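Heads up, one of the protein chains got dropped from this complex, but the rest are sitting where they should.
Read from first to last, the chains carry the letters A and B; within each, the first residue is number 1.
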Amino acid sequence: MTDQYLLLPVLGHLTIAIALIFCWRRILVQQIISVAGNLLVLIMSIALFHKTWHQGHLTLQAGNWQAPFGITFVSDTFSATMLLLTAFTGLAVSMYSTVGISKNRIQYGYFPILHFLLVGLNGAFLAGDIFNLYVWFEVIIISSFVLMTLGGKKPQVEGGIKYVTLNLLASVMFLTAIAILYGLTGSLNMADLSLKMSGVSNRGLADIAGLLFFIGFGIKSAVFPLYFWLPSSYHTPPSAVAAVFGGLLTKVGIYALIRVYTLIFIPDDFTRTVFLIIASLTLLTGALGALIKENMRTLFSYLIVCHIGYLLGGLGLYTHLALAGTIFYLVHDVIVKTNLFLITGLVNKIRGTMNTEQQGGLYDQYPRLSILMAIVLFSLVGIPPLSGFWPKINLFRESMAYHAWYLLVAMILASFVTLFVIARLWGNVFWKKAPALESSPPDSFAGLSKGRKFMLVTPVVMLVLLSLYIGFFAERINVLSDRIAHELLDPAPYIKSVLGPDAVPATQTR
Amino acid sequence: MKSIILKTASTYLLPLLLLFAVFILLRGHYNPGGGFVGGLIASIAFVLHAFAHGLVETKKMLRFVPSACIPVGLAISLISGFVPMAIGRPFMSGEWLSVQVPIIGSIGTPLFFDIGVFLVVIGITLTILFTISDGIL
Partner (left out) sequence: MELLLLILIGVFYATGIFMMLRRSMVKLLIGIILLGNGANLLIFLLGGITRGKPPIIPEAEKALTGAYADPVPQALILTAIVISFGLQSFAIVLLKRVHVLIQSDDLNDLNTPDTSI
């Protein structure tokens, strides 16, 4: 059904971003507007989720041009969930940034750009038109370029070049795929494409378009052979920025992949096998990369790559349960990865270094903070009953049922390596005695005022509570991911909501 | 490139080009043209001036930082999108007033959207070109 207020989470962020540009030099005002604005958008997202949950698919025809000719925005449960996660992450990062980002960076427009990034993310999750999705992706990458290189330090701009080049290449792939798709079907509306793709006679070209989408989104979500830009750039920007990137940017690639491969291209056996093999290799290479790294953020960057494998594997299995597992993992991963980079920033503030070898004794000094961090780390590993455990049950079970033994082995190995890496990290950073260095950097956390500490720790606490909720109320998230998987596998309601109730021929069942 | 011909010509060309930019902006809805093209033409006018007289002169003549155009333009575009929502139509619907204004023609939200785009394009293009050519011109 039509909903006039569907775009509010996007427009809200856009309005905030413009308001922030108007107070370019006033740092305090910017901080207040940003946090308050994020709270507002969170409320809007909750409202949208509530509405979508109770009323089913919501659509908006922008400019009142009817689909398939106009630009359509659609909110199904999947989109609404992603919007909700984005809103939580945005609020946490914005709060953390008020203290975690230097005045210098704020003066160069950190907050407006952050909000433009969130505009792009929210838009991408709501887009119902493949070219519109491309435009939102460009909004995302141009803002992330600026956030990545803001400050202009040497490692930052060098990491930035790799990031920029690979992302531009991904955009060209995406655009090429759109061109082929338009040539084949003459439509860009995703619901319309879903109907028209089954009538395309040139299957070879259709498959090529599909795989070009896979390469384009694969670069953005850092899957196996295309992930090299990620570990060499994600540890260079400030922690708050890395938190948004780690939590959301790779996931938006996965979101687009799931969307395109459930709605437009239905994967055949060959594509599924490709997905499964690439997922296994992603899991293994990410895990092996994490094994040898000592810098906390590089280590976590490899873990991002590694855990993308679970998501891709679930898509490759392509059963109801596997997709539900993927969605569950996605929900868990966004929250935990964001939090990981935030606590890395905290540790960096306390110890002045990211290198795990030079740290130690954090548990002695900050026991309560350490417990918080422990919850995050163990959720990441997936120790029951914390949040990472539940989706893996689905994924393991389905890979056994599908006889994808290599994927199963890769998933189990990756879980073990993650456990090992986190255990070593725990020992190094928290339990080991602090090494006696001649010039240990000062603790810049202890000197902060109460209010500033509050702004740094609250977002971490908020996200920890969320992951605890996901872990302890897994039943509810399971209902949610089950419903999303159901919607993904049966696109008829989606198509009907966009093109009208008569759009889907009665005989067409998938 | 301080040729006397270019210098003299650019003095006369600047107002002409700016006028042409506005003309392109206003005819944009049903004919080729629009905010983006108009904005590019307007910024080309300033770039031509910078070629002839140097960047410092152009900045002095502009009297404002070009990047100040960006938020103003964005705000105008965004508000023009919000207006239809206030009367219960979807975001960015084209709503036209029934009265015809001489020279401009019909007035509606798409016109204001285009004006916003016009300002944003001028702001962004000039900022980019001034940043890149800083120290060269």
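Throughout what follows, a residue touches a chain if its C-beta (ideal position, glycine included) is under 8 Å from a C-beta of that chain, and two chains touch if they have at least 3 such contacts.
These figures come from a predicted structure and were not determined experimentally.
Q: Out of A:138, A:443 or A:482, which is the one that touches the chain we can't see?
A: Answer from the full complex: A:138 touches the omitted chain.
Q: Identify the residue among A:36, A:172 or A:465 that touches the chain left out of the display.
A: Once the missing chain is taken into account, the touching residue is A:172.
Q: Consider the whole complex, including the chain that is not shown, and state which of B:36, B:82, B:96 or B:112 touches that chain.
A: Touches the omitted chain: B:36.
Q: Which one, A:293, A:307, A:349 or A:392, makes contact with the chain that was left out?
A: A:293
Q: List the subunit B residues touching the unshown chain?
A: Interface with the chain not displayed, on the subunit B side: 30-32, 36, 124, 128, 131-132.
Q: Provide the residue numbers of subunit A that touch the chain removed from this figure.
A: 131, 135, 138, 141-142, 145-146, 149, 152, 154-155, 157-162, 164-165, 168-169, 171-172, 175-176, 178-180, 182-183, 186, 188, 232-233, 235-236, 293-295, 298, 355
Please note the rule applied: only the chains that are shown with their structure count from here on.
Q: Distance-wise, how many Å sit between the C-alpha centres of subunit A and subunit B, to the nearest whole number?
A: About 37 Å, centre to centre.
Q: Quick one: in the complex, what on subunit B touches subunit A?
A: Of all residues in subunit B, those touching subunit A are 70-71, 74-75, 78, 81-82, 84-85, 88-94.
Q: Can you list the subunit A residues touching subunit B in their complex?
A: Residues 2, 4, 7, 11, 14-15, 18, 21-22, 60-64 of subunit A touch subunit B in their complex.
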